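Note that this complex is displayed minus one protein chain, with the remaining chains in position.
The chains carry the letters A and B, assigned in the order they are written, with residues numbered from 1 in each.
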Amino acid sequence: MSADAAITARRRGRRKSPLGSRWTPYLFLLPAAAYIVLFQAIPLVQEAYLSFTRTNLLNPTRSTWIGLDNYVDIFTSSDFQQTLLTTLVYVLVCVIGAVGSGLVVALLLNSDFPGRGVARALVTVPWAAPGIATALIATWMLNAQYGIITQALRAIGIDVGASGILDNPQLALVAILATTIWQLFPFVAVVLLSALQSVPAELVEAAEMDGANRRWVFRVVTWQVIKPTVGLIALLMTIWSLRRFELIWLMTRGGPLGTTRTLVIDLYSQAFDSKQIGAAAAIGMVGILIALIVVVGSRFVQSAAERSTP
Amino acid sequence: MAHTTSRRSSRLRAAGILALTTSVVLAGCSTSGDAPSADGEIEPATITFAASTFGDPGLGPRLQELIDEYNQSQDVVTIEPAAVPFPTFGQTVLTQMGGGEGPDLVRFDMPEFTSAADAGLLEPLDDQIDADSLDLQPGPDEYMSVDDTRYGVIFDTSNYVMYYNTTLIPTPPTDFDEFMATAKATTQGDVFGLAFRQTQAEENGVWQDIFNYVYGFGGEWSDGEELTLNKPENIEGLEAYQSLYDADVIPKGADAATFRKMFAQDKVGMELNNGGYLVATRGTNPELQFSVAPIPFPVRAQGAIMAPLVINANSEHKDAALDFMNWVLEPQQQTSLQEALGASSVATVTERSEEQLAETPFLPVYDELTNSSKPQIVLGFGPQTADIRKIVVTEVISALQGQKSMQEAMDDAQAEAEQLVG
Partner (left out) sequence: MRASRLGVTARMIGVLVILGIAVFPIYWMLTTALTSDADLFAETPRLLPDLTRLHVFAEALTEGPTLIWLANSAIIAVGTTVLSIALGIPLAYALSRFSFRGKIAVGLLLLMTQMLPEALMVVPLFSLYRRFDLLDSLPGLILANTAFVLPIVALVLKGAIDGIPRELEEAARVDGTRPLGVLLRINIPLIAPSIAAAAVIAFFHAWNEYVFAVTFIFDKALQPASVGLAGFIGEQGTSTQTIMAVAFMFTLPAVAFYLFAQKYVVAGMTAGAVKG
């Protein structure tokens, strides 16, 4: 029996033991929770500690305690303001773009038409493509001389400058955002499609037979069912946007002139270029703080929305 | 292969004696992992060798051949290429080594070499390599020690020269003005006169490219003790670099992979690149008509990609690693390594074969430059090179984009870097 099959079997065995109802929740939770604690919580605590130290990547066990110095450096740096702003723009546009387009795509795909299965599978292609390949093909398509996108733009009269889009401080972020949304919308579409499929068809049919207008049906029936999922996806997308880095790193590395430098790019640079994993951990903590604010904020928005609904 | 076998066993014996002596010397310090048995035999082992050049379409297979030759020449040690791809080479290997693991043998680049040596991750080699009996080229070899301890031996060193397409440019330029004129004259239609990296995404590449302009105009980033980023000669060199950028003679926005393909397709006239490029270009387009000449800048000093071979201090098979290292340093292997590398130089002085010279008559151009080449680190600030590099490249790019003058850019860089190194 392979290692992970053995682990799974052992864990399943634990769940089958017939204990009283008070313990059942914990039994259901225990394997997963233990797992998450070991692989995520422990490193998280370690990172929190590291953020108060000066530690070199090459000597990770030797740390010098420097208290809040890393954080002071971060918040007094003028570059950080640009990083923060870029991150905010990136997150907002990505989330709205991906969730919006994903929803539209999910709605389009939620009906019966010939080739539906194939269409749904093809839509996942951007998500399935490996990040390195996406970065390479995007960079090639945006190449200032030979890229197909640049040539197409030139053909309709738009000149993006001699250095191309990725080298243009005004346009580089736009290119990154477009590529990222292209990569992300299938995920949203897949999850929302599965949510749409759990909308009771009878309710929709009944409403339509009563002569109700499409938009009303959507607002009152469909939207109510998928709203929690949309909310969850939006939240996840937001949190994830704070740590997406592969495309940016490979396409522009935070340039030109820092216009695509997000929080996580800065973190990466600190950890692996400057080898300062203490400073990187501090940046990471700031990112987590921002994500926490988003999560708590969304809870408030959610309970406020619930209170206002009759 | 009889003579190889006898040399092999005498080398094994020599290594064994060295290992025995070393193990006695180190017994008090009790480092991890390897204890050769009493009669000096090397423990049979399979060890890993990490080199970013394995992924190179031209060079990779040749390196693999070299390793296969070693593996076949004896049955005690087997070397396997480590699975580390080039794009994340430094960070991957250093993370692994910092964490107590990592490949047994590594071919590093200079900034990472100095960082790793500084952090105590490399095995000191003073007692392991008999440096005096080898005919090591002094120029590059002086950079193999950190704090007076030798940590590496040159695996390959690649000097920067000017590549030019002989169809587009029959006579190469010999000074900077001619260089600029030639670049301009060659740029027409979809052909560019020159190409170099100029984007943040290729920060490391830009750093390598500007070294030639800095050294070539008599400048340097430091004098060994203090940073001299905004030295007048540096500014002069960088302004020359910028003048080429502004003259629109390069395919702006093209990354190195792209413009090197372009060079191979007669779409770029000249390129400043190192010896490794010879093999790569031949591999891409064997029909290309090109040659090389020394870089036509005022001072004959250029950068070189120096790649030390090191032994991981965490390795559990240091004796095996050392055996390979000694094998590579033998004259016969040095010659075949150099042949595999193409235009780069190796640790010792070697002679080019008749066939090599017939195939590539301009090989001596590379070789003659070895001792005037300098490594692409900030001397005296090796471990901080990555940080300084980021600052300098960011400032240079902002000057290229017209945000400030090159003087201002370098003044800002100097201030920022001074603050960083403390």
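Here is the rule we use: contacts are C-beta pairs under 8 Å (C-beta built on N, C-alpha and C of every residue); 3 or more make two chains touch, one makes a residue touch a chain.
All figures in this text were calculated on a predicted structure; none of them were measured in a lab.
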{"item": "Omitted-chain contact residue, chosen from A:Gln82, A:Thr229, A:Ser274 or A:Gln302", "value": "A:Thr229"}
{"item": "Listed residues A:Gly97, A:Pro186 or A:Pro256, member touching the removed chain", "value": "A:Pro186"}
{"item": "Hidden-chain contact residue, picked from the options A:Ile74, A:Val221 or A:Ile239", "value": "A:Ile239"}
{"item": "Which of A:Val123, A:Ala144, A:Ala234 or A:Ile248 contacts the chain that the document leaves out", "value": "A:Val123"}
{"item": "Chain A residues that touch the omitted chain in the full complex", "value": "2-4, 7-8, 11-12, 15-16, 18, 21, 24-26, 28-29, 31-33, 35-36, 38-44, 46-47, 57, 60-61, 104-105, 108-109, 111, 113, 117-134, 136-138, 140-141, 145-146, 148, 151, 182, 186-187, 190-191, 193-195, 197-198, 225, 228-229, 232, 235-236, 239-240, 242-243, 245-246, 264, 267-268, 271-272, 277, 280-281, 284, 287-288, 291-292, 295"}
{"item": "Chain B residues touching the omitted chain (full complex)", "value": "48, 52-60, 80-88, 92, 95-96, 98-101, 103, 190, 257, 260-262, 264-265, 267, 273, 276-277, 279-280, 283-285"}
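The rule is simple: only the chains that are shown with their structure count from here on.
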{"item": "Contact set on chain A toward chain B in their complex", "value": "56-60, 132, 139-140, 143-146, 162-164, 166-167, 169, 250-258, 269, 271-275"}
{"item": "Chain A partner contacts - residues on chain B that touch it in the complex", "value": "87, 90-91, 94-95, 97-99, 115-116, 118-121, 190, 198-203, 248, 251-255, 258, 383, 386-387, 389-390, 394, 397-398, 401, 403"}
